[in-house]
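Just one protein chain is left out here, and the rest sit where they should.
By letter and in written order, the chains are A and B; residue numbering begins at 1 in each of them.
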Amino acid sequence: MSHESIPGFVSEVEAHGETTVVVETARLEEAARYCREELGFNFLADIAATDYLGWNERTVAGYWGSDGGRDINRPGSWGLATKPEPKPTRFSVSYHLLRLAPGAAEAPRIRLQVWCEDGEAVPSVVPVWPTADWHEREAWDMMGIPIEGHPNLTRILMEDDWEGHPLRKDYPLGGEPVRFSSAE
Amino acid sequence: MAEVERKKRLADYGLHSERLLMKRKGPGVFEQELGELEDKLMLTTVEKAVAWAQGHSIWPDTFGLACCAMEMIAIVSPRYDVARFGAEVFRSSPRQADLLIVSGRVAHKMARPLRQIYDQMLEPKWVIAMGACASSGGMFGNYAILQGVDKIVAVDVHVPGCPPRPEALLEGIVRLQEKILAGVPPAYEIREAAS
Partner (left out) sequence: MAVVERADTRIYEGSRIPSPIPTILRVDPKLHEDGDILQVNFGPNHPSTHGVLRLIVDLNGEEVVGLEAVVGYLHTGFEKNMEQKTWWKAITYPERIDYLSFQYNELVFVLAIEKLLEVQPPEKATWMRMLLCELNRIHSHLIWLGTGALEIGAISMLWYCFRERDAVLDLFELVTGTRMHTRYFQAGGLAADIPPGFFTECRRFVDYFPRRIDEYEAILDRQQIWLERTQGLGLLSADDAIALGQSGPVLRASGVDWDLRKSDPYLAYDQVDFNVPVYYEGDVYDRYRVHMDEMRESTKIVQQCLDGMPEGPWIVDDRKIVLPPRHELHTSMESLIHHFKLVTEGYRVPAGEVYVAVESARGELGCYLVSDGGPKPWRVKFRAPSFVALEATATCMSDALVADLIAIVGSLDTVMGEVDR
């Protein structure tokens, strides 16, 4: 089923049995409302922000498997290094939606995805799914993606006066080096 | 009691258990050393009586943070029964508790409440760092977790494990009891919080 009727539709990909629909960042709230009202995706399961800094910088050789065994015809499967396909911008925010119909024997899911740069604001979907409140606060806190129109955009997991956004790729892991001392 | 010098380390009292435990197995050496220590410290009968009372009624504070808290609740359960050691009365208020069992990973956000709770406890007070996360940060060497709770409070006993079995925690409590009975001062008198 094609989802081209979603406002702001950019592209649609089907992989691993999942549908990912990319929409324009500016029209996200419209698209979200359309998904909830017209397409019936009334349940927002998760909002996941991903940082793709450094995505296309190193080559990887992979193993592509299937039920029948290794896919030997795919380049990269024999150790020839390839790079993953570059991503359009640094950040992506994925909204995992579910059509929840009580008693139904199926659970259609869709992933609505927007792409944004560092500092670019993403509209809030709290008026569409109130559960987005804390998920968006976490996206702001951990990734530094400003959510435009969020009623309460404050830090949720880190302390209120923490500097930096921990899950970004340029934020260090932290911790401390382990020292083994012989005296004491 | 004889003047206890502040900031003396356990090694200065002759107690090397933390190292010797790795060379020899079993609690026998520990008790032996405590016996020697007792002779050195020369506690009076009153002090021994007080130590006996304190050691056999260590009341922990309900400071359960994460997974280790589940095993800490398990020591209250009928199978492991910490009541036989006198420690089953978990007080909710730190002002009524003797023992702080830090069970679980301590995030930096939680470090301040932890220190507050520790400060609110009345002396003498003891701290058990339960589990790998409380002792050293555990498997989480990152920006969010305090790498060892002995950075902010003085710890008496570290109990290893992820999570430690209830029997391991009971062993930690028993060792703490033995230390108290021998007259070893609580950790805050011996060492500052580690740097």
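Some observations on this one:
As a convention for this text, a contact is a pair of C-beta atoms (placed from the backbone, for glycine too) under 8 Å apart; a residue touches a chain by one contact, two chains touch by 3 or more.
These figures come from a predicted structure and were not determined experimentally.
Counting contacts over the entire complex, the absent chain touches A, B. Residue positions on subunit A in contact with the hidden chain: 15-18, 20, 42-46, 48, 50-51, 55, 58, 60-67, 69-70, 76, 82, 84-85, 94, 96, 100, 102-107, 109, 111, 124, 126-131, 133-134, 142, 149-152, 154-159, 166-167, 171, 173-174, in rising order.
Residues 62-67, 69-71, 73-74, 76-79, 90, 92, 94, 104-105, 107, 109-110, 113-114, 117, 139-145, 162-163, 165 of subunit B touch the missing chain (whole complex, contact as defined above).
Convention: only the chains that are shown with their structure count from here on.
Measuring from the averaged C-alpha position of subunit A to that of subunit B gives a distance of 44 Å. Residues of subunit B that touch subunit A in their complex: 9, 108-109, 137, 140-145, 147.
On the subunit A side of its complex with subunit B, the touching residues are 158-159, 166, 171-176, 178, 184.
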